[in-house]
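The structure under discussion is supplied below as structure tokens; questions concerning it will follow.
One protein chain omitted, others in place.
We call the chains A and B, going by the order they appear; numbering starts again at 1 in every chain.
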Amino acid sequence: MDKLLKVKNLKTHFKTRKGIVKAVDGISFELEKGEVLGIAGETGSGKSVAAKSIMRILPSNTAFSKADCLELEGQNLLELSKSDLKNIWGKKIAIIFQNPFSYINPLFSIGKQMSDVISFHEKINKKEALKIASEMLHLVGMPNPKSILKYYPHELSGGMIQRVMIAMSLSCKPALLIADEPTTALDVTVQAQILKLLNDLRDKTSGIILITHNLAIILEICNAIAVMYAGKLLEKGCVEDVIYKPSHPYTQGLLQAIPKLDGQEGKLKYVPGNIPSALNPPDGCRFSPRCPVSLPCCNHREPVLTEISPRHFVACHRVTRS
Amino acid sequence: MEQIKNHTRLNNFIVKNLLITIKNLDNILYQLRQNKLSILGLIMISFFVIIALFGPYFVPYAQDAMTTSVENRLLPPSSEHFFGTDDLGRDVFTRVILGAGVSLKIGIIAISITMFIGISLGAIAGYFGGWIDEIIMRITDIFLAFPNLLLAMAIAAALKPGLTSAMLAISLTWWPWYTRLVRGQTLQLKNQPFVYASKSMGANSLYIIVRHILPNCIGPVIVNASLDMGYIILAAASLGFIGVGAQPPTPEWGLMVSTGRKFFLDSSWMAIFPGMAIFFTVLGFNLLGDGLRDIFDPQSRLR
Partner (left out) sequence: MNTKNNHLPILKINQLKKYYVKKNFIGKMSEELKAVDGVSLELFKGESLGIVGESGCGKTTMALLLMGLVKATSGEIFFKENNISNISLKEFKRMCSQIQMVFQDPATALDPRMTVQSSLLEPFKIQKINVEQKIIDQLLQKVGLSSEFKDRFPHEISGGQKQRVVIARALALNPEVLVLDEPTSALDVNVQSQILNLLVDLKNQFSLSYIFISHDLSVVKCICSRIAVMYLGKIVEIGDTDAIFKHPLHPYTIALFSNIPSLTKKNIEKIFLKGEIPSPTNIPEGCPFHTRCWKAIPICKKQIPQVKEIDKNHKVACHLVEKVKK
């Protein structure tokens, strides 16, 4: 089957005064057509940077990305020039962010912003672009799409703006949609609506990457999951496999730390310690300083992602040995 | 006993804030280095300050600055008189160097008074709001309605002409910007959780303004002040130029340019060198201020 996105050994380093920050340090995964992949990780794991690196929207004077392979529908994204990228952004890859109000221009109406994007990519005039915009707004469940086009961002709520952002990003039918913590800033009831929306609109795009720290959300709408830690992928596979049969100690720890809705016995569990600094990551397995079951070799040799069951990969010496 | 305790507390407060500034200085210098022009500005200003502070000890004709010497009048630049002499026979080079000290003094005193008035009014207006805010802002608006140089001239002319009047006049026209700036910052800061936390412990308004609001406003104020120093020195020179600022025989650059005007056709050096000194100094402050503004801009704020 033709892969939608192929990422092999993606690295993104930031040049700073204190040294090189290795935010993403060699991640590899593939996205099939029609798949929804969830990238899970805590703050500082590098997941947002990974998403932005795939999209190539990081500032080029401080961020350096390289990969053995970064292909979207067969097209190498690393070779593209700035002007080529402008044609890709919005048309082949679209992204929605966490705080909807920060990513929409407060000075222009919804209609203007949406039609700008559509007319730039589809090369049609404003009237037709507005028509498409209106259809998209209807698709995302906005009441009275035609009148919403005239509204300004401050007149809508957070949930509605997020729907507008989803509509905007899907308006040019991109091959890949990246959603970076799309519901973290929203209420629970609104979050449920937005997640349902993303699920319903899966056919409007060939693949979705959902980035979040909330594993329960990933369980809701993703079919594949990749767990990221300190710039590396520790475990990846089908959502059921990874969440119900987690193999990596970090994944296990993370799942145990989530407060249970149905009966929490005694104290909450957690993984002690902190995420290592991306400036000087530890040798060997990045997680070994905090790992409750680390082996001596974990401090010297970095584990590689190995398949332990069909489509379930883990980067852990202990697991691969047994 | 109380006084000693208060004294040490004030000292601690100043020392602590100084330490914070020094800690940040390291980062600031690094960031400044990214901007070549602001480094140039920094060099120019350092040069200016060194000349102003130490120049008087090294000038060739220290005693000459104020005394007339008719036989030496209007000599062109030479190896004995680098910048020539003026219409009263005084060495222009010496006077330009001494003028740096005068300008620095005016600048520092004027900006200090300006900042004191502006910051106090701004913090009070922003924090208390309501009719206090309205009154202060309307007064600010009135002062802002006048072109500031004209207002400074008017005030200086109304007072007895001299350096002190010039400083006072400048301070009374420059404060409104600081009030506006600090008021804006205060409006944002007063709703921050750490201010609520202090209130919930029983802190009164004065405590919150002094301990929390003012220290957090300092950044943009310093940027403004560094840009303003140049303009204040220019304003002082302008006042000196029209005769309501420094009075003869004070070696003030503006005054020197003004006296040099009469002799410009034949002895241009009298006006040119003080003029270039003004230009050099103001440019230096501008470049430095621009660089500092880029650093203190919230987007590029140090994390």
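Going forward, a residue touches a chain if its C-beta (ideal position, glycine included) is under 8 Å from a C-beta of that chain, and two chains touch if they have at least 3 such contacts.
Owing to the predicted nature of the structure, the values given are computational and were not obtained by experimental measurement.
Asks: Given that one chain is not shown, which residue among A:G90, A:G111 or A:G159 touches it?
Replies: Counting the whole complex, the residue in contact with the absent chain is A:G159.
Asks: Kindly state which of the options A:S60, A:N125, A:N274 or A:T306 is in contact with the chain not pictured.
Replies: Answering carefully, the residue with contact to the hidden chain is A:N274.
Asks: Which residue among A:L254, A:A278, A:C291 or A:L305 touches the omitted chain?
Replies: With A:L254, A:A278, A:C291 or A:L305 as choices, the missing chain is touched by A:L254.
Asks: Since one chain isn't shown, list which residues of chain B touch it in the complete complex.
Replies: 16-17, 20, 192-194, 196-204, 207, 211-212, 215-216, 302-303
Asks: With the missing chain put back, which residues of chain A would touch it? List them for me.
Replies: Touch with the absent chain occurs at residues 42-43, 157-160, 187-193, 195-196, 213-217, 219-220, 243, 253-255, 257-262, 264, 267-271, 274.
Operating definition for what follows: only the chains that are shown with their structure count from here on.
Asks: Chain A to chain B: how many Å between their CA centres?
Replies: Chain A and chain B have C-alpha centres separated by 50 Å.
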